[in-house]
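Heads up, one of the protein chains got dropped from this complex, but the rest are sitting where they should.
Showing subunit A:
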Amino acid sequence: MSRPILSVRKLAVTFAQGSGPDIPAVEGASFDVGAGETVAIVGESSSGKSVTAMALLGLLPAGAGTIVSGQALFRRDEAHEVDLLALPEREMRALRGRDISMVFQDPMTSLNPVLTIGEQIAEVLTTHDGLTRRQARATAVDLLARVGLRDPGQIVSHYPGQLSGGMRQRVMIAMALACRPRLLIADEPTTALDVTVQAQILALLRQLQAEMGMAIIFITHNIGVVAQISDRVVVMYSGQVVENAPVRDALDGPLMPYSSVLFRTVPTYDAVLARRRRLPTIPGHVPDPRHRPQGCTFHPRCAHFRPGVCDMFRPSLEAAREGHEVRCVRWQEIARG
């Protein structure tokens, strides 16, 4: 892989509360995103995947309560590299929506209900590319056509309430790609949509990526989607990256016990049809971030738990082989069987 366009090192996000213990939402997350690559970040709710995305764009609620540390080097162009976590707000704003943009989960609430679709797309272009309003509107029509909306000339003057969920998500994508960003962060972009629409949106993202060449960070808890869209998978569990591998390696031979059981929770057609196996579930819950277990945070739920080892030592992320990292003390024993 060539030099990554985004290199996240030891990202940590803590929400300090006035009363009560601090909440470490993300603990030392590190991963790279190559140019034009799609990296899926998967994990259950409260695993820290959305917080990671928000931290990268500097969108976490400002204030004394939020403490972000670490480094996230982003290559703006061939010559310039910036640390997203240290960038002044003013420069960060110039970068948001232009070099890195974001698509959110719920297209029903993510568009402003009182502004037309055209206005909402055009303002990105007038803000970042210095287009006139007239030019921006014309470009907005082109963009709407590009994301596969029929009658783009009509839709620019529609309000979000007049469009379906799938159409709105296409609008969100058009808006995010308006300035041809190098990196698109998609935070569960298909979760709120019907299954058939989900497939269309995924196909659209892949098609646009092929045309425009942007890298994508795809945040999801849907493992089925991971296989379809990503080149690399980053598995997060209770605020930590527990496995990071090329998608084929990860799905075929996950090394971390959490990843392997997570990937097996996906129903496959054959298995469901044959009713031969019940879908495995992971016993227990994701630990409360305020009271994470000693040692490996997954040990209370792990089938390979060994007392005196897993609950004593906090494993670090180690390279199992080239490009494949795992956070488990016992991965070698487990792999040997």
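Just so it is clear, contacts are C-beta pairs under 8 Å (C-beta built on N, C-alpha and C of every residue); 3 or more make two chains touch, one makes a residue touch a chain; residues count from 1.
In this section, contacts and distances are computed from a predicted model.
One chain of the assembly is not displayed; among "4Fe-4S dicluster protein", "High-affinity zinc uptake system protein ZnuA", "histidine kinase" or "ABC transporter permease", its UniProt protein name is "ABC transporter permease".
Residue in contact with the omitted chain (choice from A:Pro4, A:Gly48 or A:Gly97): A:Gly97. From the set A:Pro88, A:Pro113 or A:Gly130, the residue in touch with the chain omitted from the display is A:Pro113, counting the whole complex.
For subunit A, the residues touching the chain absent from view are 57, 59, 93-98, 101-102, 104, 106, 109-116, 123-124, 127-128, 159, 161-162, 172, 175.
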